[in-house]
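What follows is an incomplete set of chains from the complex, kept in their original frame.
Lettered A, B and C in written order, each chain numbered from 1.
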Amino acid sequence: MSFEITVAKRLGEIDVALEMVAGDGATVLFGPSGVGKTSVLNMVAGLLRPDRGRIVVGGEMLFGTGVDVPIERRRAGYVFQEARLFPHQCVRANLTYGAAAGVDVTTVTGFLGIDDLLDRWPRSLSGGEARRVAIGRALLSDPAFLLLDEPLSSLDRARREEVMRGIEHIRDVLTLPILMVTHDPEEAERIGTRIVTMAR
Amino acid sequence: MPSAEEWTVVVLSLKVGGVAMMVTLPIAFALAWLLARVRFPGRLLVEAIVYLPLVVPPVVTGWVLLLAFGPAGPIGGPLERWFGISVLFRWTGAAIAAGVMALPLMVRAMRLSIEAVDRRLENAARTLGAGPGRVFWTLTLPLSVPGILAGAVLGFARSIGEFGATITFVSNVPGETRTLPLAIYSMLQQPNGDAMALRLSAISVTLSLAALVASELLARRAGRGFHVL
Amino acid sequence: AERKGPLVLAAASLQESMTAVADAWAKRGHPCPVVSFAASSALARQVESGGAADLFVSADEDWMDDLAKRDLIVTSTRVTFLANRLVVVAPKASRVRIPVRPPAALARVLTAGPLAMADTNSVPAGKYGKAALTALGVWAQVEAKVVGAENVRAALALVERAAAPLGIVYATDAKASPSVRIAGVFPENTHPPITYPVARLKTSTNAEAEGFRRFLISRAGKAIFARYGFNAR
């Protein structure tokens, strides 16, 4: 089982709830804007505490009765909806923030097309460049699973194709569990081993 | 050119101000962090105590320090008995007075910057495997640099200018506790000391100006991270 | 409308005694004088900058001379009306006695620990003390032990809190403090006379000013000051 998620959380006047059990591969979370997709990812990452529920990822219980694994030990490779780069660190430092010492950044910078950006400051990056650095940063942090919140928006076709291949590689060769949010049916189709649709 | 006597005063002031700032800086940052981030029961009380030296007249602060650090005081007593250290009439005492007076200014500036740190970045760092300690050192602290610099300048300037608490606590001993303000005060007490007082004030101002320029340059380096478009 | 009392600028060391005199004056049916207590230096500078007040009571003659030189006081009203003595104080519990002579013995006692004085370069009490110790031939030995306080009361406080075993203060201070005792009195001929002059300021407009000045230097006024340890002149 890659993801076993049963959560409920009240946000203001909205109830976010999801119940899903997903096998190996990538699970695409699909649903209208505001339904709670990002909130679910936040709960899996440990940033948001469910009011009740259970979260098991790759056989490891992250949240449940008496269990609430601290964020930093969940080993989520989380690509946020916004880039969230560290503004005071250059791109290289951002990329290696979560990485083991001596990691080779070129393993990801190649297919992300950010080889030339390593010495730049985040503020000088374009939208798509920042997004790709954020993807690279998550991948280099030796994650146990991936949480991807619309990672491919703001990428052009060619780049999107390359990044999708990267994700497929992670899914098929590295066999990391992946939970991805997207609004693009084509992306969902291609990456998702299965599609979970959330609704109010 | 400053005379030899003025020179002694200046060097002493720099020593007292510098040591006061260096020692107070980490304490102030820890307090600022605590006040900005942790919701604990006595929070407002801690804050009030930090602010005390700002509110009560410096003379009172000096007097309280005297009671605390005097040979019979709750801090001075043990210090003397166990370590044989006495800070009365010593430059170390002057540094304590300066540090205590500078503390509230430093804490407030730092807290402002800590509160302005984007929590989402800290959350991102934690998902990347950084524990609270690493998040603090790699994000909270460096992103608070503007506040730390502002606090350092305010603190240094305040230390260099501290008078009331110092003279009450450790008196006006030449070479030990006669910092610039005390020397200036001595001058002003004499009907014809105006010129000398102005001279020393000018030195005082020059020192702080140097600190100011240094902090501006550092701040410029730190400021390059922010989006402007 | 209520008549306003004169604005009196008085040396901080007169705080208690002057307040008592002002109260006595008010009891006689006069509007209560408004007294501002600060260091003589600060008050004199305020007058020099054009601050409009009625009377100035200085803790030393220098600052009064300074105002006279600038033609800010009505010279005919200047009167030196109080005097003070310089003493050595010790905490109440201390049994030390101060031998005035020989210098070696005096120096030995005074250098036993920090010697609390008002700043010897600037504050009047400190300057008098330095003069006295010089006259007694011990200044060179004692100087290193001297800690200069902002004012006499601060020097007194150092002794009260046992931060210093001995201090040099005015007799009036020693008398007012319950926690110190006088361990010795400096002979009057070892230092310049310690005197308090009063004068009316040129800017004075208050009709009561002259009356209060006269009351200060009257027998009744001086009697009140005497209760606080001053010597009438």
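Convention: a residue touches a chain if its C-beta (ideal position, glycine included) is under 8 Å from a C-beta of that chain, and two chains touch if they have at least 3 such contacts.
In this text the structure is predicted, and so the values were computed from the model without any measurement.
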item: Copies present in the complete complex, per labelled chain; value: A x2, B x2, C x1
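Going forward, only the chains that are shown with their structure count from here on.
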item: Pairwise touch network: line, ring, star, complete, or other; value: line
item: For chain A paired with chain C, centre-to-centre distance based on mean C-alpha positions, whole Å; value: 78
item: Between chain C and chain B, distance of the C-alpha-averaged centres to the nearest whole Å; value: 35
item: Residue list for chain C, restricted to those that touch at least two other chains; value: none
item: Chain A-facing residues of chain B, complex; value: 120-121, 123-131, 138-139, 142-143, 145, 222, 224-228
item: Touching residues on chain C, where the partner in the complex is chain B; value: 39, 41, 44, 62-63, 65-66, 114, 116, 119, 121-123, 146-150, 154, 157-158, 161-163
item: Interfacial residue positions of chain A with respect to chain B in the complex; value: 45-47, 70-78, 80, 82, 84, 86-88, 97-98, 121-123, 137-138, 141-142
